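To start, I am sharing the structure in question, which I have written as structure tokens.
All protein chains but one are shown in place.
Order of writing sets the labels: A, B and C. Residues in every chain begin at 1.
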Amino acid sequence: MTRVHVWGSSGYAAAETIRILSRHPEVELTTLESRSHAGQNAGDHFTALRNLPHRFDAPGSVFEQLRSGDVVIAAGNAGDARTFLPECVARGARTIDLSSDFRLDASAAYGLPEWNRASIAAADIVANPGCYPTAAALAILPLAGMGSIRTIVIDAKSGVSGAGRTPRVDTLFAEVSGDVRPYGLGGHRHQPEIERTLCERGIDAPVVFTPHVVPIVRGMLVDAYVVFERPVDADAVESAFVRAYGASAFVRLLSGDRVPSLPSVVGTNDAELHVDARDSVVRIVCAIDNLGKGAAGQAVQNLNIMLGYPEALSLDARTVFC
Amino acid sequence: MTRVHVWGSSGYAAAETIRILSRHPEVELTTLESRSHAGQNAGDHFTALRNLPHRFDAPGSVFEQLRSGDVVIAAGNAGDARTFLPECVARGARTIDLSSDFRLDASAAYGLPEWNRASIAAADIVANPGCYPTAAALAILPLAGMGSIRTIVIDAKSGVSGAGRTPRVDTLFAEVSGDVRPYGLGGHRHQPEIERTLCERGIDAPVVFTPHVVPIVRGMLVDAYVVFERPVDADAVESAFVRAYGASAFVRLLSGDRVPSLPSVVGTNDAELHVDARDSVVRIVCAIDNLGKGAAGQAVQNLNIMLGYPEALSLDARTVFC
Amino acid sequence: MTRVHVWGSSGYAAAETIRILSRHPEVELTTLESRSHAGQNAGDHFTALRNLPHRFDAPGSVFEQLRSGDVVIAAGNAGDARTFLPECVARGARTIDLSSDFRLDASAAYGLPEWNRASIAAADIVANPGCYPTAAALAILPLAGMGSIRTIVIDAKSGVSGAGRTPRVDTLFAEVSGDVRPYGLGGHRHQPEIERTLCERGIDAPVVFTPHVVPIVRGMLVDAYVVFERPVDADAVESAFVRAYGASAFVRLLSGDRVPSLPSVVGTNDAELHVDARDSVVRIVCAIDNLGKGAAGQAVQNLNIMLGYPEALSLDARTVFC
Partner (left out) sequence: MTRVHVWGSSGYAAAETIRILSRHPEVELTTLESRSHAGQNAGDHFTALRNLPHRFDAPGSVFEQLRSGDVVIAAGNAGDARTFLPECVARGARTIDLSSDFRLDASAAYGLPEWNRASIAAADIVANPGCYPTAAALAILPLAGMGSIRTIVIDAKSGVSGAGRTPRVDTLFAEVSGDVRPYGLGGHRHQPEIERTLCERGIDAPVVFTPHVVPIVRGMLVDAYVVFERPVDADAVESAFVRAYGASAFVRLLSGDRVPSLPSVVGTNDAELHVDARDSVVRIVCAIDNLGKGAAGQAVQNLNIMLGYPEALSLDARTVFC
């Protein structure tokens, strides 16, 4: 059994992490540190966790309880993990950060297992990718080496849980309902992460990224349009995706009328991809759960890899359609 | 033309008031005073008002602009209108308050036109009823005098716009979506208003009131179950409702399979009622728009009555199904 | 391992049954007979089942594969199971029917385990209760023997999955969205089942039942108002509920501000109850998943009881908030 501490436990991604780990056969959820909700039952804060016995622990609890060999998952706000996680590592822990703090930092492994498994296995700090970058990277990375790319359009649609649980006018039910809202047209905080991830694999074309909030709670659909300089061979494109994901436990390749579906991935760590090519444009549609493969699910996948457990342990859930 | 000032202009009910009055042929929207959004375009605050030219005015604007004979509509928070409206009256204005400040106050007319038209016509201060009390009163008041009532159950379902636009965790899209949430089980702030309105017409049975938030933006459905001491005559019940509302411009009586429908009332000042009786229980289902007949629509209806305009002026909208 | 056959596999309750049983450690899903979708992958029909290998089998498959000791779960339309299940029993199978065919039939056990466990354990045919009757019975049955009841009001709100997957105008997204729709005001097909279940435990007061469709996919909230002839003792009421459900694995009693929540029960076999009493009225709010405790979850609970497995086997899921 591995002792796992969740630090910054009161947001949606933390709740999903707790939900998954509460059933993990090799994990003992040791502390759930929360500055804002210390002392409360997890189930009073998230009714979906009512059938769990956990309570939120006071600030400082992780350090009090931490032993060498433990794992710390940081699910707090950006900025908070910068000094905290290195201290945990200094005390013998291994760590996974759900914030953006380490994603552009060479001292951490980038936690996208399908493309970076070996580094994750060896890392003390894993930077869990953002939800948009996860979907974009899964969709585009197989095209590395297929030819010169002129431009990449990423049109993304995200459930509103991605905006977090801190109250804001623009995430109120009355504002989100009935709208499809583009945002960050002048530049989105996830764009550098997307560009760096592509660039590291040799894809350095300019990216036009348009995120939208849609009136769903969970789930993300990313349509990526990769415009090559010259026509591409559709069979070669298909082969590249099979090569990349044919053996993956979590990425499903679909074709024809079988299109990616959010009810098919929400509540799981799965990703679904549909690829087609015409002339010089490759279109990839990718569906993930922004809190699953885009956050908590991928964190647990990373944890399994770090600890040498089967990669899908406790991640074999069937979705609940709704 | 009547000059109308809206005081406290940044909430949903204010926006709906502005939307309706912007098309009122006898009204000039003079000031839209807003403490929090002074100087902004109304359409930047509410995108649904983008095709209007109005701006929010600074605190103090109403008093600066006020002339004798003007109308002031107060759409601010409870408490704010207690001293402000009497001052407006002292300067020669007539006033309508959308908050609860004057609803239990004998110095104001209770603005439920179908039951109180004469007082409204003569009043300097009209207390616009709450949305729950409006629907409950329309549903139950026709039963006054039909016999001794043992108990009244009011089971209400409200769109989330009724909770206002101030950000709260429990009105976030991710919290409201997929839930039907009872609240105020220990006592709701609207219950005294409901009881007083019924009591003034001779209905003083105990009321059990259960409000729920449902995942819709606008609209309210109230199911009222009036349990009499003895069996009631269904024909007499039906006659009482026809007598009460047969000549109403806004209340539609439905029967059989034609049930009240929110898409049929949202965006309008209409109410729909379905009544049936079995043995000693009368069940009334009432649908209104919580921001229409439950707030802004009724305020404009009251304004029309106060000023001697046709009661339905600018209130003849067809709904937009959505 | 028990071989289980699902007969009539193409509706929502069947899909949920398949989802749950696919993880049941003592069950082998042997045939999934479907008249309408024979030969298709389950995951092509329900994208939420894409990560399962199952296919729908042709008509007649259950009889071809049936062996003595198997279990047959019938999830077809009302009427279809009347002759089919007795034939299965004649061949040595034990059966659970999700339709209404056997619910008023003394030859079958009524599958409400919290009130009927012994009969279920011994039965060859278990009539799985309807979703409304399940919630109503859980809410009201503990009050048997507490005094003479004058009338019972049941105001129910159901997700639209309860209406099934056969296309109809009134279950289209564009019709359900934004509405709270009462139906069956002239009499609902579940009312006799509710009345009989109450009556068998000595509660024979008249029932006023108002079901509503709300714009959610899964989940059901039932508000029951039990009007006694005389004031009731609130402590005695509370004790009755603790006696009834204190040891239950699935029924949670809540109090105060902790109200039943659909996100807390959807995807599970749980029920949540909140009870309060004032004078002569007891109000009970009950939340279940109409496809969980109201259909598939309860069917698996019944299966576990019939076969002597732990009652919660494969029913320990945490909900996915969404």
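Operating definition for what follows: contacts are C-beta pairs under 8 Å (C-beta built on N, C-alpha and C of every residue); 3 or more make two chains touch, one makes a residue touch a chain.
Since we're looking at a predicted model, the values are computed, not measured.
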Shown chains that the omitted chain touches within the full complex: A, B, C
Residue of A:64, A:179, A:204 or A:233 in touch with the missing chain, whole complex considered: A:179
Among B:2, B:22 or B:248, residue touching the chain not depicted: B:22
Residue of A:76, A:219 or A:297 touching the missing chain in the full complex: A:219
Hidden-chain contact residue, picked from the options B:38, B:52, B:121 or B:313: B:52
Interface with the undisplayed chain - residues on chain A: 150-151, 153, 155, 157, 174, 177-183, 185-186, 206, 208, 210, 212, 214-219, 221, 223, 225, 227, 256-257, 259-263, 266, 274, 276, 278-281, 283, 285, 321-322
Residues of chain B in contact with the chain not shown: 12, 15, 19, 22-23, 43-44, 46-52, 159, 161, 216-218, 252, 258, 261, 263-264, 266-268, 270, 272, 316, 318-322
Absent-chain interface as seen on chain C, which is shown: 12, 159-161, 165, 167-169, 171-178, 215-217, 322
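Heads up, the rule we're going with is that only the chains that are shown with their structure count from here on.
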Type of chain B:chain C copy interface by residue overlap (half), same or different: same
Centre-most chain, if every chain is reduced to its averaged C-alpha atoms: C
Chain A-chain B separation of Cα centroids, rounded to whole Å: 45
Where chain A and chain C are represented by their mean Cα positions, the distance between them in whole Å: 35
Intercentroid distance (Cα basis), chain C paired with chain B, Å: 38
Per-residue multi-chain contacts in chain C, two or more chains: 216-218, 261, 263, 266, 321-322
